[in-house]
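Beneath this line is the structure, given in structure tokens, with notes to follow.
Every protein chain except one is present and positioned as in the full complex.
Labels run A and B following the written order; every chain starts at residue 1.
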Amino acid sequence: MSRDNILHKVRTALGRSVGQPPPPLPPPRIVVPTISIDAKIASFCQRLDALAGKTHVASSAADACDYVRRIVDGREAVASNALLLHECGVTALPSVRSGITDREELRALCATAAVGITSADYCLADTGTLVMISSREEARLISLLPPIHVAVVSRDRMLSGLDELLSAVPLPADQSSSMVLITGPSRTADIEQILVRGVHGPGEIHVVIV
Amino acid sequence: MSAAFDQKIHETVSNPALQLAIYTATGRLADKRKSAVADDYLPEYQELRDQASDVKKHTIDNLDYYLEQFERNVDAHGGKVVYCKDGSEVADFILGLAKEKKAQLIVKSKSMTTEEIDFNERLEHHGLESVETDLGEYIIQLAHERPYHIVAPALHMTRYDVARVFTEKLGVANEIVIEKQAGIARIRLREKFLAADIGVSGANFLVADSGAVVLVENEGNARLTTSAPRIHVAVAGIEKLIPRAQDLATFLKLLGRSATGQSLTVYTSFLSGPRRSTEIDGPDEFYVVLIDNGRTKLLADREKRESLHCIRCGACLNICPVYRKIGGHSFPWVYSGPIGAIITPQFMGALHEPALPFASSLCGACAEVCPVKIDIPKILLSLRAEVKKTPPRGIPERLERLAYRIWAWVMRHPRIYEMVAMAAASLAPDSKNGYIRAVPAFLNFGPIRGWLSQRDLPAPAPKSFRQIWRARSKP
Partner (left out) sequence: MAHRVSLFVTCVVDQLFPKVGLAMAEVLERIGCQVDFPEAQTCCGQPAFNSGFRAEAREVARYFLSVFANAEYVVIPSGSCASMISHHFEDIFQKEPASLAAARAMSPKVWEFSKFLLEVAGVEDVGAELHEVVTYHDSCHALRELRIKQGPRQLLRKVRGLELREMDVAEECCGFGGTFSVKFDELSGAMARTKIDSVVRTGASAIVSIDSSCLMQLRGALSRADLPIRTMHLAEVLASR
């Protein structure tokens, strides 16, 4: 059986025996800086703006909803089941479909929608990153198939960076089958190193912080 | 060297358009990397390298432990680990799975490991359609070519090349605008993503404490490959393991910056198992194919084992003055650049291309930029010694060995050395400004001929340093 053969070869190559514990592993390098929420939000917006993402720090839930309405502009949109979206009134916007729990239905909608609206589990300030953990509230394809992605995120979800994320969530696999870090719009430079956006994920990304 | 190697080098070096493409593309990536790891931007860069190197060393030196831990965690999350000895076993597994699930269409995200085992060719041979979805890989798949660079597969192609490939293979009207070309690919591939039965990815990292596969990309094709189809299969070499999710704080910081100068690529996916019962979408089945294909051989060589620490960032390619002239297709195997030069002889045997370890000036730039501190020049030197221990191939190699034996003897006898030097000097033709442009035919062989083919040769000094010093010292 290949499994046993390969493990046997590995052990022989390394001079190790079955079940032999390894020596101590160097501890992980996690450095979490102390930064104010406002500084984090400013950094997040600066980073994402520099990547051609669009950010908006909302003055209120209504303001956030208004921003989303302007982006959606009456086009077909799919929203996730995140509570925050409901609270802000985003899911009540005309042309926005939400509350979908059937996989096939969701996929079909995402394939034709102009805008995908989600919340996010965390934001990373030093890179302008959204952290999306797949769950009952957040499906994978909403932030992936439609050409425009809008995320409405609560300001208290703002983390300083990857170190803080992995400090807060050391074992993402315990929670979900998928954690995705999204840093700006989809891009490629595969042809003559010329930058093209929106192949294959969303070419436009908006983050509204509320 | 083999005629093929020599010929490919010549074709690339003598092609000005290709030279410009390779040099500018790699130069741009190298500059971006340099800015991204500069002191003012990432002051902890050297610390991160040390940490990454230490963690990789520990993992590789205790690989069996981490493989088993990984497998337990994949199982615990509802996935399945499949060990494969080689490409043939991987193909058998995929074909078996496809048959069982009545699958016909596979979409694939970028994976050098699958290139290594001719994954697409094997499956197509059995009637399965396997479509590359990374834009660069999609183009070269259509063109029936191998990737040119670890990170930028179509680096060598112009928009006109792409237009030609699209027209020939997709039947579209001639389109030379790059944005529109990307748009064509987007539409075609979207169909495939949504129709595919199986999504096959590689893995940038395998996380032992989570049973997770980490995928790093800019386009979103890996996310689509692993989220749209019902089955996700990740194919990865056994050396891709890292111990903990928290180690990503080190590795992700190094990978994006080293590869393209990005602090993080657009998408980083951390995938562990099929979708959970509460999740709305995602695959129903999750497999991780762990492949050996000769890696256990490299593991056994303690001195060169660190070759397996590589995280496939491509930084060594971008900085290498040799790669920047000869390009990816001059290399004899799928892995090119300095990392290709050290692992190819280890996987394929030193005699696969005996000249390969010598195709380097040993400048050391690669070791300087390697995020995990692989001492590439040291390994090249070790491989050179290995090649010279094998029987010589032909008269020139026999002569070379004899020449070095004589040289070593002469260098231990200073008076002989002086006599030989004076004799050689007396044969030299007249020089202009101390440099010789041509020599008489009887001298125009081997190293002299090689030198003169590209540059003028310095004439021996009328008096050597030791002669001058000796005269100076006489009272």
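Quick note on the criterion: a contact is a pair of C-beta atoms (placed from the backbone, for glycine too) under 8 Å apart; a residue touches a chain by one contact, two chains touch by 3 or more.
Remember, it's a predicted structure, so these values are computed and weren't measured experimentally.
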Shown chains that the omitted chain touches within the full complex: B
Of B:P43, B:P414 or B:P429, the one touching the omitted chain in the full complex: B:P414
Contacting the left-out chain in the complete assembly, out of B:Y41, B:Y160 or B:Y404: B:Y404
Residue touching the undisplayed chain, where the options are B:G183, B:P321 or B:G349: B:P321
Absent-chain contact - pick from B:A76, B:V172, B:M348 or B:C363: B:C363
Contact footprint on subunit B, counting only the chain that is left out: 1, 9-10, 13-14, 19, 23, 321-322, 325-326, 355, 357-365, 367-368, 378, 381, 384-388, 400-401, 404-405, 407-412, 414, 417, 421, 425, 432-433, 435, 437, 446-447, 450-451, 453-461, 463-466, 468-470
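Rule of thumb we're sticking to: only the chains that are shown with their structure count from here on.
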Separation of mean Cα positions, subunit B and subunit A [Å, integer]: 30
Footprint of subunit B on subunit A - complex, ascending: 2-3, 5-7, 9-14, 16, 20-23, 25-26, 28-31, 100-103, 106-107, 111, 126-127, 129, 134-136, 139-141, 144-145, 162-163, 166-167, 170-173, 176-194, 196, 198-202
Touch list for subunit B against partner subunit A, complex: 21, 24-25, 28, 44, 47-48, 51, 54-55, 58, 61-68, 73, 77, 81, 83-85, 89, 133-136, 139, 152-155, 157-159, 162, 178-179, 181-183, 185-186, 189-190, 193-194, 207, 209-212, 218-221, 223-224, 227-228, 238, 243-250, 252-253, 262-276, 278-282, 286, 290, 292, 296-297, 299-300
